[in-house]
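Every protein chain of the complex appears in place save one, which is left out.
Chain IDs A and B follow the sequence of writing; residue 1 opens each chain.
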Amino acid sequence: MMQLVLTVTAVVLTLAAAGAIIRIARGPSLLDRVLAADVLLAILGAALCIDMAVNRHLNNLMLLVAISLIGFVGSVTVARFVADRRRQPNES
Amino acid sequence: MTRKRISLRQELPLLVWLVIVWGALWQDFSAGNLLFGALIAVAVARLFYLPPVELGGRFNVLRAVRFAAVFLAKVVAASFQVLYLAVVRGPRVISAVVAVPLRSHSDLLVTATGHVISLIPGSLVVEVDRSTSTLYIHGINVRDAEDAAKLRKEVRDTEAGLIRIMGTKAELSALEQEVGA
Partner (left out) sequence: MSPETISADAVIDAVSAVFMVVGALMSLGAAIGLLRFPDLMTRMHAATKPQVLGLFLLLCAVGLQMRTWWVWPVLVVAWIFQLLTVPVSAHMVGRAGYRTKHLHPELLSADELEAVVQQAAGERGFTDE
């Protein structure tokens, strides 16, 4: 059964990551891209969790915490220094 | 040294939390490890000084457990709601920015309310006015004044729950009076 779960979640997470990457590529503004990058990190974290659950180890746990902290620091820093660079105000 | 001395009692929740994190990170809750963790916690709290969090002086565990259960249920329900909106409504979703004045003026309660409201999908704190303790909340799928009123009521209810858990006595009695009236 675990093999089935692994396959299903792998497909779902791949689709999700593809969606996030499309948004990073297309995203009209910097903040959209930051947000999508954050989601991509979260998807990576989800993949790490599933790996831990299926293979029954805890090696990734600290990596998981570190990833979420890096995502937090990254998005807060970018949000702090973002400026409006678009010509028309309502492009997004 | 101009800083105000903070009492150990005020600092205790922070220290306990730090020790728990230490034990959890080492995955070892033996006495020696916890003692060492406590030493490090005290050193960290002394060296990296932060403004003390002003606690209300009371904490209702029973209500906290109930609040946590309700919170989890809300997170589950609202996550699926956002999922539904994303799939069905998509680009045509209507939202609103709503101002919600809070009862409490303590930083801790305003922060906690903002956190809980932000964690429930479908509402997001855009801006905080600390002087009047007003939260400006962006709610998704808020189409008319009725939905806005619902959102406002939910925020106020969340705050009421938090006041019942850890508000000061004065805030609690004011809340009881308001509910009773």
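Observations on the model:
Keep in mind that, in the parts below, contacts are C-beta pairs under 8 Å (C-beta built on N, C-alpha and C of every residue); 3 or more make two chains touch, one makes a residue touch a chain.
The shown structure was predicted, so the numbers you read here are calculated from the model rather than taken from an experiment.
Note that the absent chain touches A, B when the full complex is taken as a whole.
In the complete assembly, the contact with the undisplayed chain comes from B:Gly90, out of B:Gly32, B:Pro51 or B:Gly90. Listed for chain B, the residues touching the missing chain in the whole complex are 20-21, 23-25, 27-29, 72, 75-76, 78-79, 82-83, 85-87, 90-99, 114-115, 118-122, 124-127, 129, 136, 138, 140, 142-145, 147-148.
Along chain A, the points of touch with the absent chain fall at residues 1-2, 5, 8-9, 12-13, 15-20, 22-23, 29, 31-32, 34-36, 38-39, 42-43, 45-46, 49-50, 52-54, 56, 58, 61, 64-65, 68-69, 71-72, 75-76, 79-80, 82-84, 89-90, 92.
Keep in mind that, in the parts below, only the chains that are shown with their structure count from here on.
Measuring from the averaged C-alpha position of chain A to that of chain B gives a distance of 25 Å.
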